[in-house]
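A single protein chain has been omitted; all remaining protein chains appear in their positions.
In this document, chain identifiers A and B correspond to the written order of the chains, with residue numbering beginning at 1 in each.
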Amino acid sequence: MKFREFDAEKFIVTTGAWMLGGIWLLPLVFAFWSAFHPAEFSTNFELFAPLTIDNFVRAWSYAPFPRYLLNTFVLVTLILAAQFVLCTLAAYGFARFDFFGKNVVFALVLLQLMIMPEVLLVENYRTISSMGLLDTIPAIGLPYMASAFGIFLLRQSFKSIPKELVEAAQVEGVSAIGILWKVYIPLAKSTYIAYGLVSVSYHWNNFLWPLVVTSSVNSRPLTVGLAIFGAPESGVDWSIITAATVMTMSPLLVAFILFQRQFVQSFMHSGIK
Amino acid sequence: MSSIILKDVCKSWDSTQVLKNINFECKNGNLLVLLGPSGCGKSTTLRLIAGLEIPTSGIVEIDNRDVSNLPPVKRNISMVFQNYALFPHLTVAENILFGLKARRVPKKEQKKRLKDTADLLGLSDFLGRRPAQLSGGQRQRVALGRSIVAQVSVCLMDEPLSNLDAKLRQEMRQEIRALQQRLKMTMIYVTHDQVEAMTIADKIILMKDGEIEQHGTPEDLYNQPATAFTGNFIGNPPMNILTPDSQIMSAFSYLPRSPDSISAYLLGIRPENVEISEDSGIESSVMTTEYLGADSLIVCRSGEQTITLTVKGKADITAGDFLKLDLKPKHIHLFDRESGMRLEDSAWRKAS
Partner (left out) sequence: MKPLFQLRYRNHVNGWLLVLPAVFMISLFTHYPIGSNLFHSLFSMGTVTRPEVFIGLENYSYLLDDEIFWKVLTNNLIYSMCTVPFSIAIALGMALLINRNIKGRSLVRMAFFTPTVLPMIAVANIWLFFYTPEYGLFDQIFGIFGGDSHNWLGNPDTSLFCLIVMVIWKESGFFMVFYLAALQQLSPELKEAGLMEGSGRWYYFRRVTFPLLMPTTLFVTVNAVVNSFKLVDHLVIMTKGGPDNASSLLLYYIYENAFSFWDTSYAATLTVVLVLILAIITIIQFVVVEKRIHYQ
C-alpha cells in the first residue's frame, strides 16, 4: 500500500501504452483477418466467420510468387555479401591507414548517406542501361553494394577496438590482411549482425528502384510483383490482395518476431553516432 | 532539531535480504559515517533514508516524524551523489539553482542563496561554466553547492570523494567537515575508506553483510573493536589476527588458558604495538620489509602465523633475519573464535 499515488500513475501509463500499442497493431490485425476469411467477411467483422486459406491458394496461382520470392532472396543475399566485402575493406582502410586525401574521400563517401541511389534514379537508370544490365537482379543491387552507411558503422566499430590487440598481433608477425581477418572482423561481429539486419530489411522492402529497372518476372522482386498484382486495373479481389500482402511481408515479420530483441537493438545500434 | 532514527529496518530484493534489523540514531548536528566493504548495505541504508528505496519493514524517522513512506522531496533532506549527478547541459549556476527553481523559490531569494553558496565554496568565478569545463574538485564543489543551497539541515553523502585523486580527497574531506560544522548540518556519509571515516566522523557505523558490526566513535572502533572484523577493517596496516598456538601460549603466560587444549579465541594486536625484544617473545623469521619513509613495515612468519609490525624510520632488518616479537598484554584484544565477538577485558584479564 506504499506510494499509492505512484501506483495510480503507473496504471495510467500502462493502460495508455497498451492502448496505443493496440491502435498501432490494428492495421496488421485487419490485414490478417481479411487474408484468412472469405471475401464477404473482409469488411464484416463477425467473430465466428469461417477461416480459409483459399485466398492464399488463389493469390499463389494468379501470380508467380515463388519466383518473386526467389528473386528477392537472391537479391538480398547478393547485396549483403557484396556490402560485407566492400564495406569491410573500405572501413578497414579508413580506420587504420593514413593515406593521402583520406578525409576528403571519407566526406565524399558520406554524401551517399544523404543522397541515396534512388534519388538519382534517372541517371542511374542510364548507367545500368548502358551496361546492358536492365531487367537483371544485379542491376537492382549494384547501386547499393558500396554503402556509406555500412562503411561508417564498421569504421566506428573498428576504431573502438583496443590498439593493444592490434599491436600484439603485429608483434607476432600477422600481416595487415591477417589482422583484419583475425582481429577486426571477429571483434566487430555485433556490428555485422546489426548492419546485416538493417540492410536485409531495407532491401527486402525496397521498391522504387527495382520497379524502374525490372520489366519481367525473371528479375522482379516481391515488392514489385505485389504492386503489379495489387494494381486496381488487375481487378483482383481485396481478400486475395491482402493474402498476397501478408505473404510478402510474412518472411520478414516472422524473422522480426523471432529475433525481436536483436532487431530493435540493431536499429538502436545503427543510430548511435 | 534534525535527528535521524532507524528502527528495525529490513530490506530485501526478492528473496535476498540485504539489510537485517538496522537500528541507529544520528543526533542533530552530528556527522555519522556508514562504513563497510562493498556490498555491506551501507549505500542501501542511505538510499532508504533518502527515500529512493522503501524499507521492506521498519521505520525511518527524521525529526521525530515517520517518513518511511514519504517520497524523497517531502523528507526535507539533500543528497550528494557519488558521480555528482550534475546536469551536463546546464551551467554551474543553473545546476545549483535547479532544485530552488523546481520548488518555485522567489527569484530574489534564489539569487541571494546562489551568491552565498558560491562564495562559501569558491565557485563565484565558475558560475557560467558547464560541468565538462570543470576539474574533478570543482565538480565536487558544485555537487556540494546543490545540497547546501537547499538550506535543509540533513545532508546525505554517497561516497562523495571516490572519484577524486588521493590529495584532493584529503583536502575535500577537511572542507566537508568544516562546512558541516559551520552550517551545523546533520550529515550521513557513506564510504568504504576507513581513513576517511576515521578523520571525518563524530560516530561511525561499521557494517558487514547487511548488519551493523559496531556503532561508536572513531576512538571506540580503533581502541575497543567489538569484533575481529572491526579490528581488521579499522587501521592501516590492518590488525594482526592470530590463532594462538603452543609457542604463543607458552611465550605469553598472561593469556587465559582455555579448558580445551585448542584455544577458543583469536588474538588481535595492531602492527604498531608489536615490539621487537631481545629476550622474551615468540621466534619469527622476516619475510619482507618495506620502507615507507616515516616508518617501515615488516612482515614476519612464526610457525603458521603471519605477523605484521611497524617500526619507526628505516629498520636495519632484512628478509631472512630472525626476530623475537613481544606482545604486551595491554595491547592485546581477544575475540571469540566462533562468533568473532570481543571477549571483554574484565572477563579474561581478571582470570589470568
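One rule holds in what follows: a residue touches a chain if its C-beta (ideal position, glycine included) is under 8 Å from a C-beta of that chain, and two chains touch if they have at least 3 such contacts.
Everything numeric here is computed off the predicted structure, so don't read it as measured data.
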{"item": "Sole residue of A:Ala8, A:Ala81, A:Ala168 or A:Val264 that reaches the chain not shown, by the stated touch rule", "value": "A:Val264"}
{"item": "Contact with the hidden chain (one of A:Pro64, A:Gly93, A:Pro138 or A:Gly196)", "value": "A:Gly93"}
{"item": "On chain A, residues whose C-beta touches the chain left out of the figure", "value": "10, 13-14, 16-18, 20-22, 24-25, 27-28, 30-31, 34, 43, 86-87, 89-90, 92-94, 97-100, 102, 105, 108-109, 111-112, 114-127, 142-143, 145-146, 148, 151, 176, 201, 204-205, 207-208, 211-212, 222-223, 226-227, 230-231, 238, 241-242, 245, 248-249, 252-253, 256-257, 260-261, 263-264, 267-269, 271-273"}
{"item": "Missing-partner contacts on chain B, residue numbers", "value": "50-52, 71-73, 77-79, 81-83, 85, 87-90, 98-99, 101-103, 130, 132, 146, 150"}
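The rule we apply is simple: only the chains that are shown with their structure count from here on.
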{"item": "Mean-CA-position distance for chain B and chain A (Å)", "value": "56"}
